[in-house]
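Missing here: one protein chain of the complex. Every other protein chain is in place.
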Amino acid sequence: MITGHYKTRYTADEGIWSTWPKQAGLVAALVALAVLPLIANNYVLLLAGQIAIFIIAVVGLNVLVGYTGLMSLGHGAFFAIGAYTTVAVHHEFPNTFPLITLLISIAVAAAFGVLFGLPSLRVKGLYLAVATLSANFIVLFLIRQEWLAEWTGGVSGTETPNAVLFGYELRSQRAQYYFIVPIMLIMLLFAQNLFRTRFGRALIAIRDKDYSAEILGISLYSHKLKSFAISAAYCGAAGCLWAYFFPAILPEDFGLNMSITLVVCLVAGGMGRTLGPVFGTVLILLVPEILKIVFANVTDGDANAQMLFSPMRDIAFGVLIIGFLIFEPMGLVSIWDRFWRFVDRWPFSK
Amino acid sequence: MGQFVQYLINGVISGGILALIALGIVSVFKATKVVNFAHGHLILFGAYFYFTFAVMLPEAAFMPDWVRSWEPEWLVAYRADAPSFSPKAAIASWISDVPRILLGLAGALAANALLALLIERLVMRPLLGQSTFAMILSTVGLIWVLEGSAGLIWTAEAEQVPSLGPNFPIRFELFGANLFLFSGSLFNLLIALALFAALMLVLRYTRSGVAIRATAEDQSTAYAMGINVPRVFSSAWLIASTTGAVAGAILATRTGLSPAIGLFGLSVLAVVLMGGLDSFAGVLLASMLIGVLQAMTQWKLGGEYAEIVPYVAVLIVILIRPHGFLGQEEIERI
């Protein structure tokens, strides 16, 4: 029997931070995020920025895969579209305000999302997985083309601009961090709100039983396409921030490997849950770093052994994804749920 | 016109190999309803195993000389008067390679079969009854495990592997143009088509073939009828891994040993969806079509464009015929 938390109004019952331990946890998390740059070194901040950007993309993937139940193995393409849009905007208008660029990247990615989403009106599951994977290959192929090279840099990639906010150029990892993390938090909150209101509920309904959703007046066509658009928009935003964050990009950065990494983050964290992408991304992006440290210690920096690092990382990823599917199919979030149930029932929990 | 026929021939040859790879994906799908995204990497292992047993092992110190290079007296005599680069010389050098080719094939088949059984047992079996999504993702996870493992085991530089058949250029004239192909490619095509046909016959006329088809129709009913469904699953993976080993050996002789073989498997997945996941005939058709289309694209636009042909084609086909050329549409009952 769950104890405590009695509410007297429906609005209180609809809230997200409904209990005081949760509110305390939220405040603690925000404070930790705010002070991290003051105590962390550049290596940690580089990693943190990368994780924050990836979280945005995985939240986007979650909209499509986790909530709408449509499979995609091609979200790296939207990431690429966001990043290259940013480069192209700055190529044409060097002094564009970063948030404007962000919005343009989001809009362009969303438009491509609708285009990619067209097959979803005819097919589901596996067919859609292959269709999106194909679309990913095609987008990268186009980016490599000579006739787009003025904006994309073609096969050899391109340097990317830095964000300039009110005359202040965001060069250091620390400055970038304070630019990226608030955007991530807003986008996370937006997704959370989306799925406790009408529109998001409709997407979940389509995932669970599409014909039943239709009978409730939910148009499958428009909702599937909108889901693709939102999902792509998140990845486009991530791509834009990626372009600002790193000094250069290559078409290969956004290939199948990235698309699958996004899916792995989602599965590890937990699909169809707001915090799933957060946990999953943190875990998956930390694994190679931990491996790297362990490896360096074990091998004492032996160059021959270093060659084995990349295959080892691949195997670790593969084993993680299969392990999660077999042993914890709901992802890390289900561990998190167990923790909060424990807190809620304390001191009667065991 | 001559050029066209030349590229048509090239296309049919690569179409045959596509079909051989597709065969493995379709058999596993038919029996287990799992679409194996990692089939390309199973083939990659087949290629590396073939390399291990046909090149690395024969060169080991403990192996007798005749495995490395078989030179009976009659062969020496036969070779003696053959000019270099003649068909006769090519056949002679192939005969001296036969022991290690056979060793390579036997080793690749056995090792790949073992690998597939392991995968079926350790990864696919525990996920039985899970969603399509989990199935897809677990094979995607396999991609990484297999690719990483291959990187750990075979660090050697890509080397030449012996061609399965005697390899000499064939020149002939058609429509007034000089055409050209390698006998080795022709041999590969014949192997691919023979395997394809043999499997179709097995599925149609043998007891275990009927068991596989019954399981494909309805797993639980098949179970109730006394069919050993887990064994059907294992045999489907065996079919996929062994045909994959042959495909791997062929690809290794054609394009050399490289991790790119794994990626090639993904483009075959696109071909399979075009043909229709559960239709051998549809898949054969799609393979030939894509093979030829790729060859034509290579001719007119260049190799870079040829690479994305399967992906563009599958998108178009899915939009027009969601279940491929000959695939069966699943009807949802309300």
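The chains carry the letters A and B, assigned in the order they are written, with residues numbered from 1 in each.
To be clear about the criterion, contacts are C-beta pairs under 8 Å (C-beta built on N, C-alpha and C of every residue); 3 or more make two chains touch, one makes a residue touch a chain.
Criterion: contacts and distances are computed from a predicted model.
Going by its UniProt record, the hidden chain of the complex is named "ABC transporter ATP-binding protein" among "Phosphoribosylformylglycinamidine synthase subunit PurQ", "ABC transporter ATP-binding protein", "NADH-quinone oxidoreductase subunit A" or "Ferritin-like domain-containing protein". Contact with the undisplayed chain is limited, among A:Ile180, A:Ala202 or A:Leu225, to A:Ala202. From the options A:Gln23, A:Asn42, A:Asn193 or A:Gln306, the residue with contact to the chain not on display is A:Asn193. Summary of contacts with the chain left out: across A:Leu30, A:Ile100, A:Leu121 or A:Ile215, the touching residue is A:Ile215. Interface residues of subunit A with the unshown chain, by the touch rule above, are 10-11, 13-14, 190-191, 193-194, 196-202, 204-205, 207-209, 211-220, 226, 272.
The definition used in the following text is that only the chains that are shown with their structure count from here on.
Subunit A meets subunit B in the complex at residues 65, 71, 73, 118-119, 122-123, 125-127, 129-131, 133-135, 137-138, 141, 144, 211, 256, 260, 263-264, 267, 307-308, 310-322, 325-326, 329. By the touch criterion given at the top, residues 35, 123, 126-127, 130, 132-134, 136-138, 140-152, 155, 263, 266, 269-270, 273, 277, 304, 307-308, 310-312, 314-315, 318-319, 322-323, 332, 334 of subunit B touch subunit A in their complex.
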